[in-house]
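A quick write-up on the structure given underneath.
Of the protein chains in this complex, all but one are displayed in their positions.
Moving on to subunit A:
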Amino acid sequence: MGKIEWAMWANEQSLAAGLIYATGGIVGVAGQFRGWQFAAFGIAAGVFVCLLEYPRSKRGKGTSVERTGQYCFTVCVNAFGPLTRNYYVRAFLHAALCVPGGFMLATVLGCVCLGIASLIYLSAAIHGEHWEPILPRTEPPKRVGDSIKEPPQNPPPRPPPELRRKKADKLETAAYDNPMSVTVNE
């Protein structure tokens, strides 16, 4: 498994886990299950995880593909600096968030999925990965150099000599060399 960037898989897993956590929470609250308070926490935690994980990180190698409309999320997540950039923090955060889910059946699946995501993030952090925002590149507009204002110093480039045809009999009076034949019938 040569060039694995674990964070990419951890990201997919945690996004799915967030959705499952939130869905389990909704079922628990709507069905008024015993322990619905844990379900309510599950909804909040699930939504938070989804928002945090939605913006994809820039890949270390290769082209990064953004998720649709992730730019505003990228900006928000980026604003937290090292808290969100570091994957150790994320791994610990997910581990902490998943624990309350284990106390109620509806959220137990979300708990386990988030726990697995936390482990994958831990692996990513150990491998030295970190989150990079995908920001649009602003290229400086192409500047025309100042030298365009001066007259040219060199004559325009000419094709190599073997393609220049000289009419042998008119060598002295020729004003210029024809690099290519200019008559139709030749």
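The working rule: a residue touches a chain if its C-beta (ideal position, glycine included) is under 8 Å from a C-beta of that chain, and two chains touch if they have at least 3 such contacts; residues count from 1.
Here is the rule we go by: contacts and distances are computed from a predicted model.
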The complex's invisible chain, by UniProt name, from "NADPH oxidase 1", "Proteasome subunit beta", "Sepiapterin reductase-like" or "Pre-rRNA-processing protein RIX1 N-terminal domain-containing protein": "NADPH oxidase 1"
Residues from subunit A at the interface with the omitted partner, ascending: 1-5, 8-9, 12-13, 16-17, 20, 23-24, 27-28, 31, 33-34, 56, 59, 62, 65, 104-106, 108-109, 112-113, 116, 159-160, 163
